[in-house]
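Handing you a structure now.
With one protein chain withheld, the remaining protein chains of the complex are depicted in position.
Then we have chain A:
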Amino acid sequence: MAGADVDVGTELRLGLPGGGAEAAKAGKRGYEDTIDLKLTLPTGGMQEDSAGKPEPAADKAKRPAEAAAADPEKPPAPKAQAVGWPPVRSYRRNAMTVQSVKIKKEEETEKQQPAGAAAGANGSNFVKVSMDGAPYLRKVDLKMYNTYKDLSIALQKMFSTFTATGKIRHRNEGKMVEAVNGSDVVTTYEDKDGDWMLVGDVPWEMFVASCKRLRIMKGSEAIGLAPRAKDKYKNKS
């Protein structure tokens, strides 16, 4: 395949992988979910999943198989679409729209079911949250939140008494992370395949769909998790 995608994230280094190159590559469909969840900082420049793309296709979109184009993010204001362009029959357009909405609904229903006993018609998605060193676990309903930031705030509140510095750090895009000291903690999650992943790599919806439980661990133990996350989700939807 032309334009092989050199994944900077697979480099082994101390600390959590970061780097600007990933931002450009990951920016294709607004997968800019990796935000700085350091709660002492405001959102500050990190982009969340662009909710501005209403097309049903965007949610179900697969990553483009070839990433050769060096296209940066799209222009902020799309120009007016011409009627009937591109020339795809309205029959086909309608069929695809109906289909993707239906499939999306069904997938959401499916995903909620294994997520916990509390899953019901209202679609709640409770997962256990453990923290190293804490005497007991908690449960959070992932459906209550729309973004990583919201989740981190909630976790912060739940576990603030257990961290030395009161900070829970998540995936930090675009910044080289300083050497981890013992007092910092990092949030990870176990996904459907049983792998432990760093929270914050993938788009929010994908995370919610695959997260089975959360674990807040010492930063020093979290080294080496992130590369797998990038590789794992690179070719998936």
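The criterion applied here is as follows: a contact is a pair of C-beta atoms (placed from the backbone, for glycine too) under 8 Å apart; a residue touches a chain by one contact, two chains touch by 3 or more; residues count from 1.
Convention: contacts and distances are computed from a predicted model.
Taken from the listed names "Phospholipid/glycerol acyltransferase domain-containing protein", "Sorting nexin 7", "Transport inhibitor response 1-like protein" or "Dynein regulatory complex subunit 5", the protein name that UniProt assigns to the chain not shown is "Transport inhibitor response 1-like protein". Contact with the chain not shown here comes from a single listed residue; of A:96, A:134 or A:217, that residue is A:96. For chain A, the residues touching the chain absent from view are 1-3, 28-29, 55, 57-58, 60-62, 64-66, 68-69, 71, 74, 78-79, 81-93, 95-96, 99-100, 102-103, 106, 109-110, 113, 235, 237.
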